[in-house]
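Encoded as structure tokens, here's the structure I'll be asking about.
Just one protein chain is left out here, and the rest sit where they should.
First chain written, first letter: the chains are A, B and C, and each begins at residue 1.
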Amino acid sequence: MTHHIIDFKDIFFQYPDGTEALKGVSFRIIHGESVGLVGANGAGKSTLLLQMNGYMLPSSGVINIGGVELTKKTRQDIRKKVGVVFQNPDDQLFMPTVFDDVAFGPLNLGMSNERVTDRVNSALQTIGCLDLATKPPHHLSAGKKRAVSIATVLAMEPDILAMDEPSSNLDPKSRRDLIGLLKEFKHTKIIASHDLDLILEVCERCLVIKNGMIVADGRVSGILTNQLLLEENHLELPLSLQKNRIH
Amino acid sequence: MTHHIIDFKDIFFQYPDGTEALKGVSFRIIHGESVGLVGANGAGKSTLLLQMNGYMLPSSGVINIGGVELTKKTRQDIRKKVGVVFQNPDDQLFMPTVFDDVAFGPLNLGMSNERVTDRVNSALQTIGCLDLATKPPHHLSAGKKRAVSIATVLAMEPDILAMDEPSSNLDPKSRRDLIGLLKEFKHTKIIASHDLDLILEVCERCLVIKNGMIVADGRVSGILTNQLLLEENHLELPLSLQKNRIH
Amino acid sequence: MHMSDALLSPAVGATVWAGTLGTIAYCSKKIKENLDEKMIPMMGVIGAFIFAAQMLNFTIPGTGSSGHLGGGMILAILLGPHAAFIVMASVLTIQALFFADGGLLALGCNIWNLGFYPCFIGYPLIYKPIVQKGMSSKKILMASLLAVFVGLQLGAFSVVLETLLSGRSELPFGTFVLLMQPIHLAIGVVEGFITAGVINFVKAARPEILKSITDLRPLSPDIKVKKIVLTFLIIAMITGGIVSWFASSNPDGLEWSIERVYGKTELPEHETGIAMLLKTLQERTAFLPDYTFKKKEDLKEQKTSDSEANAWPNVETGTSVSGILGSVMMVSFIVLIGFGIKIIRKKPIPQREHPV
Partner (left out) sequence: MNFDKEYFNLGVLDTLSYKNTLVHRLDPRTKVITTFAFIVTVVSFPKYEIAGLIPFLLFPVVIFALGDIPVWFILKKVLVVSVFAVFIGILNPLFDTHIKYHFLTFPVSGGWVSFFSILLKFFLTMCSALLLISTTSFPGICHALRKLGVPEIFISQLLFLYRYIFVLMEETLRMVRAKDLRSFGKKGQGISIFINLVGTLFVKTIERAERIYHAMLSRGFTGTIHFVLKEGFGKKDFVFMSVTGITLFIFRAYDIVGLIGRLAERMFN
């Protein structure tokens, strides 16, 4: 199966104001892999994730998702395969109720009302939020908002899941629940985060990005223990690997 | 010196919509102490910090800051003593340049232009951002924004520093820098955060808040290792105290 | 200045609603024809921005009173007239519902007064021509001030017309105009400054943002001045025509025609259906055998005495006493009903026990 493969070849990207955010990024993620994406503030993580569903097309280079080259023509189809969860759930939950929000994607896929309802219910069930269906998003707590924003993506049944800083603003328990959820999702996934401990638990492989370039790519256990590499990238050892410092 | 003492006596607070966010909070923080404030999402941390400078006055109970009871009359003075840094630096930086932003508070204190300039420069120096003075805040990285928002408060030379989730959205290095900065600030400080490792490093004492009540108060080393207490409060052991789990 | 339900007659309220709905439908069609899909979230969030910004107050220098952003002109400048009108309509709808700013019948007037003039007069006829050649800060300021001024004056004048045509207020036309227009002059100056200030702020801080939104804007260039003026005139004439027709055929406007529908004034001849039923019921139960629909006479009395002011003292005190007595009883009765329902509701519904 070539279905869930992500292939970036020498991708450059420039924002309209001239900022060069990606400067020749290449990597290949195969079916079922879970990949962490780490790097300093402003390194280009979010920009990279946004390339993945063709919202912004690269200035040069070729992106291939599941065997299809990403172009203006194909991006509608590719968006059905790639589910992206943004950093801030408030940006992602734009419909007036949880149900409408989760149903938004499936409806756009042109499904019948019953099938949509089924999908929504099962997505909400997965994240344990079925009872929230009629609530408006602003009545949810931060942790629940995050969970629902994941459900909106799950309901599309994507082959590939891309998440931007999923653990920010969660209390430790909600974060732990999130980690459980991510571990259960068996498809290809790529997660950008400053929470290296989360990456350590959820991912097998890790990409390090710096100034719009991939500067390291390998197994998580190797990369997140490489002190020198980490320091160069404004990172540090995952806290759970640091020596205990109780005063 | 009774200067930098914070004393909460049986504080209740109700939001206008009827939510009881604080239900009898009492504690006393003495001069120079650094105190962590932890608890689940929605436990009441932010509400408690906002009491501290009289932005919202308690429904009942007495707050005493540096020997002065907090009332409508005294709160303007108390605000000069207590500097509060909010969770999101973007909410705090509203002026067009970094300099203007840091100067905003001192100018309102009615200082002369030269004194204001001195204050601003020294505050920016402390956080290592003197070169950013003429930049607009939206051109700063997340870490720098956080640092500048701390400078806006430092420029007022507060006796007491209160911070709400200071490490959110920072890359590990910026977070580390922040920890250094906080450790250097020798006055009384109180920090609300989900980042228990930060609390562990910066604070000596820790308050646990749950449903608007303080349910534990003691040395950080005792509280943040009490598994049962932590679990009850949607918390967990600081990551640096957890067992390493490399796959 | 929000128009209010209580000052409106149904005729005026409905006429203006018709104009407003028509404009909404027209704008929706225009937007749909030229839609850049990005416009949908952009409009929504900018609407929320106007809402949030409206809640911020500032002190007007030298007066101590506070002002705030109205928003119509800023929306028109940013989004173009059609999208701006829709956004303004949605902002005002939310205000009417959540803040009861004016009420639902008056909402039609409010959308018209605060949305139509800035979007379709102030912006295309004044702001745009001035800024067209070069956007210096000064030009933006001048254009904003003028455009906002004209929009608000027209809006205020509409409030006057709507109120007077409804016939609920006794204010003479001249006094009312002298009251409203100067107030809105002051408001206009403040709002003009803010509008220009915000546009200039964004222009300085993030020019690319301003550019990207205006690029998105559907069909900003092809609003034809002549067409607008013409449409406006036609609408004004129709509105004026309908309203004055109502007003002239009966001083009380639509209530006259509603009375016809409800059959009050000509009740004895036109009783049908429920009314008939009730009447028979009344007679049967001899509830008040000699009860005649007194109201009818009262009404006529009012009419005649409106012209002869001195004919008033002939109103018997009896009527007003029974009126007051009736009112008091009615109110107590209603309150009792309220409490009754409350008590019944509070009773726990007995749970049906399941057979084991």
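Note that in this section contacts are C-beta pairs under 8 Å (C-beta built on N, C-alpha and C of every residue); 3 or more make two chains touch, one makes a residue touch a chain.
Computed from a predicted model, the values in this text were never measured in an experiment.
**Student:** What chains on display are touched by the one that is not shown?
**Tutor:** Missing chain, whole complex, touching shown chains: A, B, C.
**Student:** Please pick, from A:His4, A:Arg79, A:Lys210 or A:His234, the residue that touches the omitted chain in the full complex.
**Tutor:** Hidden-chain contact among the options goes to A:Arg79.
**Student:** Taking the full complex into account, find the residue in C:Met3, C:Val16, C:Leu114 or C:Leu152 that is in contact with the omitted chain.
**Tutor:** C:Met3
**Student:** I need the residue numbers on chain B that touch the omitted chain, in ascending order.
**Tutor:** 15-18, 50, 53, 55, 76, 79-80, 84, 86, 88, 90-96, 104-105, 108-109, 138, 152, 156
**Student:** Identify the residues of chain A touching the omitted chain, counting contacts across the whole complex.
**Tutor:** So the residues of chain A touching the unseen chain are 50, 53, 55, 76, 79-80, 82-84, 86, 88, 90-97, 99-100, 103-105, 107-109, 113, 116-117, 120, 134-139, 152-153, 156.
**Student:** When the complex is taken as a whole, what residues of chain C touch the one chain not shown?
**Tutor:** 1-10, 13-14, 21, 24-25, 27-29, 31-32, 35, 37-38, 40-49, 51-53, 55-61, 66, 69, 86-87, 89-91, 93-94, 96-105, 163, 167-172, 190, 193-194, 197-198, 201-202, 205-206, 209, 213, 252, 254-255, 258, 262-264, 267, 274-275, 278, 287-288, 291, 293-295, 299, 302, 305, 309, 312-313, 315, 317-327, 329-331, 334-335, 337-342, 345
What we mean here is this: only the chains that are shown with their structure count from here on.
**Student:** Answer with line, ring, star, complete or other to describe the graph linking chains that touch.
**Tutor:** complete
**Student:** Could you state the distance in Å from the CA-based centre of chain B to that of chain C?
**Tutor:** The mean C-alpha positions of chain B and chain C differ by 46 Å.
**Student:** Between chain A and chain B, tell me the centre distance in angstrom, where each centre is the average of that chain's C-alpha atoms.
**Tutor:** Distance between chain centres, rounded to whole Å: 31 Å.
**Student:** Can you list the chain C residues touching chain A in their complex?
**Tutor:** Contacts found on chain C: 41, 44, 208, 212.
**Student:** Using the touch rule from the top, collect the residues of chain A that touch chain C in their complex.
**Tutor:** 16-17, 94
**Student:** Taking the complex as given, what residues does chain A use to touch chain B?
**Tutor:** The touching residues are 39-42, 141-143, 165, 168-176, 194, 196-197, 200-201, 204, 220-221, 225, 230-231, 234-236, 238-247.
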